[in-house]
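Heads up, one of the protein chains got dropped from this complex, but the rest are sitting where they should.
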Amino acid sequence: MGVIQGDQMVLNIGPQHPSTHGVLRLEVMTDGEIVSKITPHLGYLHRCFEKHSENVTYEQVIPYTDRCDYLASMNSNFGYVVAMEELMDIKVCERVEYVRVIMAELNRIASHLLGVGAYGLDVGAFTPFVHMLRDRERILDIFEYTCGARLLYNYMWVGGVSHDLPKDFKKICFKFLDYFEPKIDEYNQLLTYNKIFVERTADVGVLPADVAISYGVSGTNLRASGVKWDVRKEEPYSIYDRFNFDIPIGEAKFGTLGDCFDRYWVRILEMKESIKIVRQALKEIPEGDIFETMPKKIRPPKGSIYRRTESPRGDLGYYIESDGSPVPTRVKMRSPAFTALSCLDEISQGWMMSDVLCILGSLDIVLGEIDR
Amino acid sequence: MNHSEIQSLIEEKFPNSLIANENLQGNQLEIDGQFWKDIATFLKNDPKLLFDQLECITGIDTGDDGPLQSRYNLHSMELRHKIEVIISLDRDNPTVESIEQIWRIGDWFERETYDMFGIVYEGHRDLRRILCPDDWEGWPLRKDYELQETYHGIMVPKVKEEEGWE
Partner (left out) sequence: MGVLENKFNDNIVVGSLDKFLSWSRSTSPWFFQFGLACCAIEMMATAAARHDLERIGMMPRSSPRQADVMIVAGTVTMKMALRVKKLYEQMANPKYVISMGSCATSGGPYWQHGYHVLKGVDLVVPVDVYVPGCPPRPEALIEGLLKLQQLISDERPLTRKLA
């Protein structure tokens, strides 16, 4: 690389560009093909989530958290609700715990499907995208059956959930899982063992583990670099410690450890693990009343808390400070995609322009969460 | 290591740096801003502490006349302990040393806190706004923030003040 070096120029990608996963502007310093520096410019979707959360009550913050990470809104709700329940010292009933875990894991599958499908689209493969969207529609059907909404649910409330599971939920959910599990092999044939995909993604954009930790990268991106770190196992919340599931880490299947292919492969394996968790939860779910532990008024004691949970993008953290009134003083959302995007400059130096888009797609960012 | 052991280690190495405050809870520590960079280097490199992950930097506006605060949540991947460091800053001139060279994510977190609160991080190589546009006026998340009327000719609030919308 770098045999013929031209003059450096500044090229602008975005903010409107079909493959920047939202409105992101990348200012690329390049000589036409090889990139020497990337400066991401954010803020094109800054919707003032934190200012809103200082002016509405604690329950009214939940729909705003949905809209931050709109691909995994169950998990965004989950993180906020877990932090609030720890601040207020509430223990929810068993049925609510199981319902929450089932919904969160189904949403993790849906989010990974879209992330991987959009990644295939960036690289140039259109077919896996439509296959994955087709299967994602079935998950959205299950959510619509339960709570009425397709994308932004406002489902998890402090102390409970908004709607109970319908009567034949178990049957429908098992039917979906039996349909979906062999589909993962279909995706493997379409993308994983596809020579063109492997050539484009193996050895590209290697993220070493110590750089990842210093940049605060977490979740799938960190696991693909070989670090076995999952908040569901390390700082367990809800009832995740009762389930039996593995943490897949990158294994340098076709290239170096921590390249784009590893990040993609870990997402596929995580979908399998989520299916395992949902099956176990459906078998053990008890009967109960979902509204029994819901507080009538939400007035947390004075104090602050920082709690993180595992969203499909990484460690989603909420820093909540309260002064005893029904309106929060400060809610800060620590978004995992923000940290993942910050290491883009470091890992894409020296690669070509089309590889940069490949690396960006493998980080699976959602701009709504980055800009809040 | 539990919280009191970490606290005594820091107290030993940097005497007079900790500020006692009865409102602290859990694993919070309040320190004096002038020692921050040295304490941060110590927290990262000392073999008994090894705080290698900066989880979050939160800016807080404590109210009408109170100080601004910059709160850092730190975590150690190997030794599995956590700590929260609070630094109080004067409202009219909030400056504190930047730790972006120690934990690389500090770069963007500090830019965000600067954008929202106006806290200046000395030593940061590129401190400019990250979320709001570069020519935005004011520090949005402060409690006394006032909305600007127009931005490049576009009206900012929903309706003009004179119409009495509530």
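First chain written, first letter: the chains are A and B, and each begins at residue 1.
Rule of thumb we're sticking to: a contact is a pair of C-beta atoms (placed from the backbone, for glycine too) under 8 Å apart; a residue touches a chain by one contact, two chains touch by 3 or more.
Treat the numbers as computed from the prediction; the structure is a model and nothing was measured.
Touching the chain that is not shown, out of A:I13, A:I38 or A:L71: A:L71 (per the contact rule at the top). Touch with the chain that is not drawn comes from one residue among A:I90, A:L133 or A:I239, which is A:L133. From the options A:H46, A:R100 or A:R263, the residue with contact to the unseen chain in the full assembly is A:H46. Taking the whole complex into account, chain A touches the unshown chain at residues 15-18, 22-23, 43-48, 51-52, 55, 63-64, 67, 70-71, 114, 129-130, 133-134, 137, 140, 150-152, 367-368. Chain B residues in contact with the hidden partner, per the touch definition given at the top, are 131-133, 136, 140, 145, 147, 151-152, 154-158.
Definition applied: only the chains that are shown with their structure count from here on.
Chain contact summary for the complex, chain A toward chain B: residues 42-43, 46, 48, 50-51, 54, 211, 213-216, 227, 229, 234, 303-306, 308, 315, 317, 319, 321, 329-330, 332, 334, 338-339, 342-343, 371-372.
Chain B makes touch with chain A in their complex at residues 25-26, 28, 52-56, 58, 60-61, 71, 73, 77, 80, 84, 103-105, 107-108, 116, 129-133, 140-141.
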